[in-house]
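Here the complex is missing a single protein chain, while all its other protein chains stay put.
Moving on to subunit A:
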């Protein structure tokens, strides 16, 4: 699109004059089997308007019923964010007309969210820790998905018609709202990215969300305002909607800081509004004006009874919480003895859990890292998938490693064995058998190959006889070629030297 690009100030200059204040609303789609208020499947990517019941379409006469698993997920998220959990909380109706909202109101929570007053520590790459205060985490339902057809922009304005898919309508959402984040200074864009990454990691670790940002499982609205250095009062904020990748969060916050600074420098007040993020131009454009007086006519949802919690229930859920991601990382690095750089690479490659499982299955941390950071990562990159999605199980790695350690196969052959296993040819041992991949350990065929190689390169043979032992590599290479790699290179070397009567 041809967005009109606003004036921006350089980031450094903006930082000299202004302090940014951030605030985030992160929507997390839960991975419950069914929707928030109906028995329709909560599934991504199905044929439009198939995962719907009369409730999801808002047909006359329908009533919502709260998904108990979603409530438990909300409580778990609240606990993981160190929130207080409400003893009793209500759903509320947020009334507004929009065709992606079947009832023309969203069932949400208003005055009393299920979780409130929390905080999490966010660690930046250099180890700096920021504490982000959480105002609330509340339960609500997702809207349907609109696709605007025929317009230039893909937005509703100018579209000829719009298609609506209600499969997503009613998918359980937890909206996590921060308190204003002050004091991040020039680290604000980095903190923004790290905060959303942390939320994503927490909900994924809890197992309550698939946490795939590209599918909209985690969506971020980023609020930015600037105040002149030294001023207490917050400036007017803008809310950049649906910034849906970690990189985009960082860029959007940076851009808005620069744009605000330019606007404020020109003496113009900031317009309180929503902004749209454009990945292509890495800039935002004006959405709709938003004011605190937006009137959603909230009132308590009369079709639902309040959600009442109790200590026993909350403590049971707390006991079920997995180890927090940051603590887990510290523990694993210490257990595995990886250097900081090695561990960071493992985390960035997204194979930490896979290594953990593989170590648990019975190989050393070094071997597990060699596989996951080496061959498996290489294949994942080629296939453009996550390493964990290749179908390589910890047990498979253990078996491959055992075959290598026993000398049955070598590293090179192990890759062929992996090919065979992934192609469905059976267990590693079966693949070795079927493909005839075992290292040739019988000296007979090896000696035959060695004699062939020596005869093919008499000059090299002479050099070796003359004491140039390092030249043996060329003969080994010939043997390996002749045996299609199925020889143990060490044994081949020994045999060549024996054959030529030279000491190794």
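Rule of thumb we're sticking to: contacts are C-beta pairs under 8 Å (C-beta built on N, C-alpha and C of every residue); 3 or more make two chains touch, one makes a residue touch a chain; residues count from 1.
Heads up, the rule we're going with is that contacts and distances are computed from a predicted model.
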{"item": "Name under which UniProt lists the unshown chain, selected from \"TIGR02186 family protein\", \"2-oxoacid:acceptor oxidoreductase family protein\", \"Anti-anti-sigma factor\" or \"Glutamyl-tRNA(Gln) amidotransferase subunit A\"", "value": "\"Glutamyl-tRNA(Gln) amidotransferase subunit A\""}
{"item": "Residue in contact with the excluded chain [from A:10, A:50 or A:104]", "value": "A:104"}
{"item": "Residue, one of A:43, A:197, A:304 or A:402, that touches the chain absent here", "value": "A:304"}
{"item": "Residue ranges of subunit A at the interface with the undisplayed chain", "value": "54, 57-66, 93, 95, 97, 99, 102-105, 156, 162, 164, 293, 295, 297-299, 302-305"}
